[in-house]
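In this view, the complex is presented without one of its protein chains, the others remaining in place.
Entry: chain A
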Amino acid sequence: MAVIAEPVAAEIKRSSLWSRAFESRNFLGAMFMVPAIAILILFLAYPLLLGLWLGMTDTKIGGVGRYIGFANFVSLAKDSVFWLSVFNTIFYTVAASVVKFAIGLYLALLLNERLPFKSMIRAIVLLPFVVPTVLSAIAFWWIYDSQFSIISWVLIKAGLITRYIDFLGDPWNARWSVVVANIWRGVPFVAITLLAGLQTISPSLYEAANLDGATNLQRFRHITLPMLSPIIAVVMTFSVLMTFTDFQLIYTITRGGPINATHLMATLSFQRAITGGNLGEGAAISNAMIPFLVAAILLSFFGLQRSRWQQGGRD
């Protein structure tokens, strides 16, 4: 009997070790995480670090770079095109975000009214965000064409101007043109997410305010805004992040022109790194964007903290 029992006992021990591993949450958890973590480490975390390293080398496409410390940043600091792109990026982000927020909040309030065909209107409003940005940017490119712009044609017919507007040939015209295209694309996102926030505000608050004789403006100022502020913080952080790192609209409509007047840091880094072949310099320009992004992420983090506190959750 003892002769038979021994291998059986060993069998049990081995299988129990294996099955115990599969019952351990830590081991199972690690197994479940493998696909996601493998992709994210290889194609997200590693490139992030590699980018930081590349920014400190003189790597060219197809060549091996060597470490040159902060030389890329020193030469960028003397590069007027780089500083122009920094200015453009900040201008583009601030101008577009402010208008996107204003129109987006207004549109969200309008959509929160009682409307016929409400869900259909909401679906249509979101279209600019759904359609591939590059493809809608091509439409804007045609709208801004110097000879066949429909805007110029309408204004001339209306007798407001006499000559076709050179939308993309003049630096400031070009800057405002791309800002408008960005606003067009970003408003739906802001409006629909803020609308989702508006719908979570309890109607009883408005009823109480009505009974106390609050005006429309007072209800907006003292109920809507404070209740909406956490989601506004998050939405605007996302919006600022997307606008600051925008690439597609500029690349399609102006390619950074005229004379670098609309180059953003992202398009400039593409031009230097991929078109020009200086991977190191392009990476340095990308890295210069990181401090701004960290600031935006911190803002988002504190926005989230505040929202939990306001909704009565733990801090």
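Simple rule for what comes next: a contact is a pair of C-beta atoms (placed from the backbone, for glycine too) under 8 Å apart; a residue touches a chain by one contact, two chains touch by 3 or more; residues count from 1.
We take it that contacts and distances are computed from a predicted model.
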*Can you pick, from "Carbohydrate ABC transporter permease", "Spermidine/putrescine-binding periplasmic protein", "Cytochrome c oxidase subunit 1" or "Ferrous iron transport protein B", the UniProt protein name of the chain not displayed?*
"Carbohydrate ABC transporter permease"
_Touch as defined at the start, partner being the missing chain; which of A:F70, A:F87 or A:Y106 qualifies?_
A:Y106
*asked:* Out of A:F73, A:W176 or A:F247, which residue would touch the omitted chain in the full complex?
replied: A:F247
*Looking beyond the chains shown, say which of A:V74, A:V98, A:V134 or A:L225 touches the absent one.*
A:V134
*If the hidden chain were put back, which of A:F101, A:F167 or A:F270 would touch it?*
A:F270
*Hey, which chain A residues sit against the chain that's not shown?*
22, 25-26, 28-30, 32-37, 39-40, 42-48, 50-51, 54, 59, 103, 106-107, 110-115, 118-119, 121-136, 138-140, 142-143, 145, 148, 150, 153, 184, 187-189, 192-193, 196-197, 199, 203, 206-207, 210, 231, 234-235, 238, 241-242, 245-248, 251-252, 266, 269-270, 273-274, 279, 282-283, 286-287, 289-290, 293, 296-297, 300
